[in-house]
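What follows is one structure encoded as structure tokens, with my remarks underneath.
Missing here: one protein chain of the complex. Every other protein chain is in place.
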Amino acid sequence: MLRETPFHPRTAALMEGQAWRRWAGYVVASAYELSHEREYHAIRSSAALFDVSPLYKYLVRGRDAARLLDRIVTRDVLASKVSQVLYTPWCDARGKVIDDGTVSRLDETTFRMTAADPNIRWLHLNATGLDVTIEDVSERTAALSLQGPNARAILELACGQPLTELKYFRLTTGKIRGAPVTISRTGYTGDLGYEVWIDAAHALAAWDALVEVGTGYGITPAGMLALDLARNEAGLLLIEVDYISAHHAQIDAQTSTPFELSLGWTVALDKERFIGQDALEREHARGPVWRFVGIEVDWDSLERLYADVGLPPKLPTTAWRASVPLYVGGLQVGYATSGCWSPLLKRYIALAHLEARYGEPGTAVEMEVTVEHRRRRAAATVRPLPFFNPERKRA
Amino acid sequence: MTREVIVIGGGVNGLVTAAYLAKAGIPVQVLEARGTPGGLAGTEEVMPGFRSDVAGLDAGWLLPDIADHLKLGAAGLELVVPEASVFSPQPDGRALTLWTDPTRTAEEIARFSAEDARRWPAFTAQLARFARVLEAVYAVTPPRIPDARGRDFATLLGLGRRLRGLGRREMVEFLRVAAMSVAEWLDDWFATDALKGAVGAGGVTRILQGPRSAGTAFVLLHHHVGRPAGAVRSAQLVKGGLGALARALTDVAKGFGAEIRTSAPVREIVVRDGRTIGVALETGEHIAARRVVSSADPRRTMCGLVPAAHLDPEFVRAINNIRYRGAVATVHLALGELPHFTSRPADGALRAAITVAPSLDYLERAYDDAKYGGVSRQPFLEARIPTLLDPSLAPPRQHLMTVQVQYAPYHLRGGVWDAAARERLADSVVASLGNYAPNLHTSVLARHVVTPKDLEERFGLTEGHPYHGEMTLDQIVFMRPVAGWARYRTPIKGLFLCGAGTHPGGGLAGAPGRNAAHELLLKEGRR
Partner (left out) sequence: MAQTWDAIIIGGGHNGLVTAAYLARAGRRVLVLERRYRVGGAAVSEEIYPGFKFSVFSYVVSLLRPEIIRDLDLPRHGLEILPLESTVTPMDNGDYLAVWGDPDKTRREIYRHSPRDAEAMVEFGRLMHHMAQAVKPILGMIPPDPTSLSPRDLLGLLKLGRHFRSLGPEHVHALYKLMTMSSADYLDEWYETDVLKATKSASGIIGTFLGPRSPGTAYVLLHHYMGEIDGSFRAWGFAKGGTGAISESIAGAARRFGVEIRTDAPVTRVLLKRGRAMGVVLENGEELRARTVVSSLDPHRTFLELVGEPELPEDFVSDIRRYKFRGSSGKVNLALDELPNFTCMPGVGPHLRGAISVSPSVDYLERAYDDAKYGEFSRHPYMDVIIPSMIDPHMAPPGKHVMSIFVQYAPYNITGGWTDAKREAFGDTVVDTLARYAPNLKQAILHRQVITPADIERITGLTEGNIFQGELALHQLFFLRPAPRWAKYRTPIRRLYQCGSGTHPGGGIMGASGRLAALRILGDGR
């Protein structure tokens, strides 16, 4: 049996079409309603509530906690402030990304790390000789993500404290129905949003509180299909889809460095020693071979390809995850790994790996599309990421 | 001031490296933690009036070319190869002596089995042939496998030729034997338990394996590299104890201009931007250097002296996976008189390694105990009486006996190496030898026990292993100390290794140090 998250009694009650999927050994909702459309629009217009409990969570404590994490991740953990949250990848010695996640500084010597993959062995391997304790709190800690323009208002009501001062990628503590929670202004939608971290025992009470106060604000429990659309619009990476963990790759060519994933901004080359530093310094000096970019498929071109066979353009209703070739002048120069029709932007967008020299925004490329069983190439343009970046995200 | 080269550790390998470098005109400073250079090769007063090599080791076999290059003879080094190699008393009251002279040994074996005696010369010849192939492998920096490049090809070609030089059948035999257990190999040749025990003991020297474990035939070969053909398990003793070797090396190194600083324990190898810039002493003093060569064992060097943040965790994992597993303790016995063996040893036989290993099964059972973390109830013993060679090591008419006891594992399960455990060990040694030389029970004046734990504490040897890691097939040549780093270099630029933890390993005094020095000189373009 797959495991159920602490919110399962609530999420199961909402489920209309038994549309469950597997996430890190848990069952989570793909969509509660028969279509995910309304759930998606809640993210952008009101507030969507996601159960993100399957994330791996580690508590790293001790005198050397900051040193350990600083040695592992590419961002500068030693320089981080208490209540700061860092989004960061981490690499092996060749500078290849193992995983990405967040590092939250709960106090001077306590950090919570979230990860998409299990990482406790990697943490331990690197902790030789350091004064730290590493605790896997994945099961103990439930997590909710509340995303959308109304997220702040709902959360303020639920925890009875103003959140206007809580800046983007910062965290604070509070109480919901008497139970202590950590609230971080983070998420996977590129919108105004928060993630709530709570002891699994109090999970249901928190859910109920949020739904109760949120109903008037349009709070809508949402599943992974809606989330996948939003993260495409926000240009956020998904492990094993947009890149392969260096720990899982079968061959070298499957791995990526942070620079190749356009995460160069997360690499603090000048900080103290961290894993992969030498390789990344070298790569930085000569420039990455790949870049991770946005692709927008040209509507007219797509329409023409379909018109050729007498059809109106067919658009994907959910985000796809596949490897789709990209061409320049008839030669393959990259591949898209995720894509969707953005219901908000009304654009066909994709996330893609491109040879670095074609990575400049505005570059014209072609993307393979299958029109009535035949492979065609639609005109497309390289776009900067994210595709959608509302001011409210940071405001 | 930035020095050219610092060598950490003034043991045999550290001194050899320093001597070779100094000889080539490179300014070098040796930093030794203890009060005198020598490391394990130190002769100390272990009991009042009795001096001995603490770990009771022969430092291993000093390859003749090292002695030649460094002119150690001129520095007063005297090496002695006793005529008798092994004296092995048997439970039935007989004893088997192996002599360096194969004919004499064959005569001796004939008392046990005419057939085995007949086969002896052929066996010793094969052993010598195979050891010579290894010797060629040992004289060079291990080639990169499989990513050979540059001079690796020449090395591989040379070794390939050497191997083919054995002839087709012997070449296959070599490859086959190297992978075998010493028990299987000896079973192919001989029938006599006494003989197989005495020879097979050389296949388990300082490893936590029994004679039936694959790869132990290689261990026997390893310990015959550089030794005279025809002799099996012969030893090379240093007149005046191992301390004399250290003194000779120190003098030679100094003569070439090396500086040797004692009582200077290193706390850290200082690294900046992936390159070493010198060392910090326990006192806090910093010594800047362009290159640092460590003769400490790989784990101690890479996990103890180099700050972990500078290393790839996978490399650290590999270093942590090196199997050390010290398995040998030493019991020093101060004796009021020489032991009288009931088997009436021939003249000179007691200068041999007095070996209690009457059969392969005996050795295997000794190992069985250690497999589960215990001390062998019936241990494999190898005793020497250094006072027969140099009476000055003990008061007049008294003697010193140094006994290697295997298996006495570093990792004791459900116990620690406390005073009681040491006493039990000494008791079992006296009881076992006393079976063959009954006067021993009354002639022991004092005892001194050195466990693997002591070796770690006193000499910084990880898990008390004098070879800086077991000499097993997976830890030799291009795998020593770890795969990908067998060329004396480390992931830290400017930091080299030269101890027994590098190719060709332990039991060959100075060979790793010499190879490391060659590698360094090549890098410097001085060779």
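Note that the chains are named A and B in the order they appear, and that numbering of residues resets to 1 at the start of each chain.
Following the convention adopted for this analysis, a contact is a pair of C-beta atoms (placed from the backbone, for glycine too) under 8 Å apart; a residue touches a chain by one contact, two chains touch by 3 or more.
Owing to the predicted nature of the structure, the values given are computational and were not obtained by experimental measurement.
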Open item on the list: Using the touch definition from the header, name the shown chains in contact with the chain that isn't displayed.
Closed with: A, B
Task: Touch criterion as defined above, residue of B:24, B:81, B:145 or B:446 at the omitted chain - done: B:145
Task: Among A:63, A:124, A:167 or A:392, the residue in touch with the chain that has been omitted - done: A:124
Open item on the list: Out of B:118, B:164 or B:397, which residue would touch the omitted chain in the full complex?
Closed with: B:164
Open item on the list: With the missing chain put back, one of B:102, B:202 or B:215 would touch it. Which one?
Closed with: B:215
Task: Residues in chain B touching the chain absent from view - done: 144-147, 164, 168-169, 171-172, 175-177, 179-180, 184, 188, 209, 212-215, 317, 321, 323, 361, 364, 368, 371-372, 472-474, 478-479, 483-484
Open item on the list: What does the interface between chain A and the hidden chain look like in terms of residue numbers?
Closed with: 2-3, 22, 24-25, 118-122, 124, 136, 247-248, 250
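Note that only the chains that are shown with their structure count from here on.
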Task: Between chain B and chain A, distance of the C-alpha-averaged centres to the nearest whole Å - done: 56
TODO: Under the touch definition given earlier, write down the residues of chain B that touch chain A in their complex.
DONE: 274, 303, 308-310, 312-317, 320
- [ ] Name, in rising order, each residue of chain A that touches chain B in their complex.
- [x] 67, 71, 92-93, 122, 125-126, 128-130, 272-275, 278
